[in-house]
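What follows is part of the complex, with its chains left where they were.
Note that the chains are named A, B and C in the order they appear, and that numbering of residues resets to 1 at the start of each chain.
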Amino acid sequence: MDNRELGLWQTTVIGALGLLVFVGSWEALVRLGVIDPYFLPAPSDILRRMLQMATGPEAVLAHDIKMSATRVLTGFALSALVGVPLGLAMGMSHWVRAALNPVVSIIRPLPALSWIPLSMLWLGIDEQQKYAIVFMGSFASVLVYTTDATVRVDEILIIAARNLGASRLQTIRHVMLPAALPNILSGLKVVLAIAWTCVISAEMVGANSGLGFRIWTAKEWSDTGQVLVGMLSISLTVLILDILFRWIEHILLPWQRGATRS
Amino acid sequence: SSQTDEQTQGGLFRVVAVGSQWYGHVPVWVGIERGIFIKYGFQVEWRFIGKSMDRLNAISSGEAQFASLGEIAMLSAMAHGNRRFYWVGNQDIAPGFEGLVARPGIERFDQLRGKCIGFPFGSSVELTCRMLLKQHGLNPGQDVRLVNLEVGDVPAVFRAGNVDAALIWEPGFSQLAAVPGATVLGMDTDTEVYQRFGTMTGPDVLILGKDWADADPLRAQNFLKAYFEALEWVKHHPEKATDVARGRYIQQDRALIGTNLEKFVWYGIKEQYRVMNDRGIFAQVEYILDILHDQMHAIPVKPKFRDWVNLDLLRTPDMGSRDSTSRPPPDG
Amino acid sequence: MTEAVIQAQDVSKIFPTRKGILSALEIFSLDVHKGEVVCIVGASGCGKSTFLNIVAGFIPPTRGRVLLEGKEIQGVEPRCGMIFQNYALFPWMTVLENVAFGPRLKGVSTKRRHEQAHRWIAMVGLEGFENAYPGELSGGMQQRVALSRVLANEPDVLLCDEPFAALDAMTRQIMQQELLHIVHKSQKTVLFITHSIDEALILSDRLVVMSARPGRVKAIYKNDLPRPRILDMQLTDRFIELKREVWELVQEEVIGSMTAPRLG
């Protein structure tokens, strides 16, 4: 509506201001005693806790992030490895799509959490079980996003390639894949965030490290500050991964540079 | 909170009591099933919440008013400055219900070296575990691997062989011990705590919501009176109490519940004055706080737990007023 | 007359739609000979693109058949190179890669195909834009890339679906002359759809006027205007006569279709 696009500088300043207002009023409400710090610690306290956990003698935070990231990225990589090719097949063939759609619709709405009972039965409580939870929580989404990206490939590009003499395989390799890539990547970006939401489920049982584990034990010890540190760490990690992912997109999709929306 | 202050249609006060399948909740179930609460003007609603800290949080939020829970959770909440509750009693002593069980092939503590032990972190069994390991010369941080398990998952994880040893309290403990070839390496009765104080590592404590109690102390006194009347009934009718508990509240063999309940020592309302003082459980609490704070670094400060104690609420309205809350009642 | 490269025999096409069936082409027959440029004009929606798509093998006819050098067309036919109305460039390839795509599929070495591509790009006046992505070009430039991409693939038949619609009058004329030059040099057969009768008269050897939907051949004109057909030619009596004739035929159909009921 407002015509003027904002520059990067302006966006950053306004965003920082927005954050400041949010965090500031939160801090004020706690300091003024409106909010009991036991229920919601002040941001400054959370930050202090975070620094403590990051630098203290134990320095657990880095280890937790590493453990959780390993679990998330392994589960996510598995999802992508299975989901992208299968999604491409579903996107390219009406038959495969029709055949697999019902099964996918059944699996998709099941939250990672609901796989805890079964995954424990099947895989115990080792790392595989955690990968499996992340995988089950993100796999169907990868499938859906990839299928969608493939279906959305402009038919005319496929026809054009065939018209230029491309075989079926060449068409897949030279047209379907690069044409679907931007949408597959942005789908994967969403799924990566979804995969992170699974880590709390994955680390509920049988873990002794990781951000999810930290949140759960903090809860048991009534340490609300540490619960919030855990939550904030997840947010920040996802933010950083998001930036990384955008950079990968920038590298992989040179023809889309500058074509992004704000 | 205002919502729960409302009386129900029958003119009864609505009270939400929260708890698990642990035997320590039998008096509440009896109070509900035998109409004792109703007699005193309370409509008690039972809600299942498996973990102590979840129960304490439910009370802190004002949505629940009464619970029995583990001492450790109470102490860590105190340590983090939660002032939304009163500690009003310690209704039972029942050591010997939780212990460390190892899978077949592990029969001694030193065989645990390098092995994996699973239990719910942040509960009494964590203390039991650490004390037992220490007593047998094992360093919990280095010599063994500890993993966090949900309370309900412990038996299945152990049975499936996913951990080498596990700890849990009843009713899960029986399931651990029942695994063929499994060895009970140690019980809470083997710990220093038991040897010094004669209690389990994390005894049951009674908690009332502060706002709710302050809003109408008379009502709170009445409620506790009803609770302890139910407790007296349990004390005197263990067989019938078993029937009340089984099926609806605990899914366990009737005979097992019976034998377990017989091991319980129940403290009535008068006995509370004997227990809730420096010669009683307070000394045990000081000891536990030392461990939690100095050894485990699990809590940031040692809370002045006496500030949360409110024995006024134990006085019954017809007993008239007393001048001192901390003064113990005459023995006998 | 040389042999017929393309023989469309009684081609009909019926589309099923939500509101019933829609007859787009009806018993459409046309022979196109080697090296011939045939232009097709007709009212919007009369089935021109449909016919071209059938010849390219993108869609099968409902009835009838199309022969390419005597053999029925079955599936997408790379010997008939299509210049799409909306370019259909590959957005992830640079101009050079787009133009070199056909040779690449055939296994031509990188060096050779890039050399060739450079020449085609120069021909459509796009030197300096080899490494631009299609998204960085204006519509008219994209259309020229599409043209050179198909030419670089050296198909026997060129199918052009209003390839110059996005160009301004001048660029358009330059492109027309280039096309004619290439076609005559390499004896390509061309089927060319256009909305512009002027363009049809400038390019064609023969000119097909289609009836309004369902598309049928309404008339075929032999275009005997002398070549090269530069601007002055447009002022000759023969040109004007032909233009008026075609104009009137098409006009009849357009007026018919504009007052026709909603679904034919």
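In this section, a residue touches a chain if its C-beta (ideal position, glycine included) is under 8 Å from a C-beta of that chain, and two chains touch if they have at least 3 such contacts.
Computed from a predicted model, the values in this text were never measured in an experiment.
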item	value
Full complex expressed as chain labels with copy numbers, beyond the one copy shown	A x2, B x1, C x2
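The rule is short, and it goes like this: only the chains that are shown with their structure count from here on.
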item	value
For subunit A paired with subunit C, centre-to-centre distance based on mean C-alpha positions, whole Å	48
Chain centre separation in whole Å, for subunit C relative to subunit B (CA means)	85
Computed distance of Cα centres, subunit B from subunit A, in Å	40
Residue numbers on subunit A that touch subunit C, as the complex places them	154, 156-157, 159-167, 170, 174-175, 178-179, 181, 253-256, 259
For the subunit B and subunit A complex, residues of the former touching the latter	51, 53, 56-57, 60, 73, 76-77, 79-84, 118, 120-123, 145-150, 153, 156-157, 160-163, 298-299
Subunit A residues touching subunit B - in the complex, by the definition given at the top	37-39, 120-121, 124-126, 204-208, 213, 216-217, 219-225
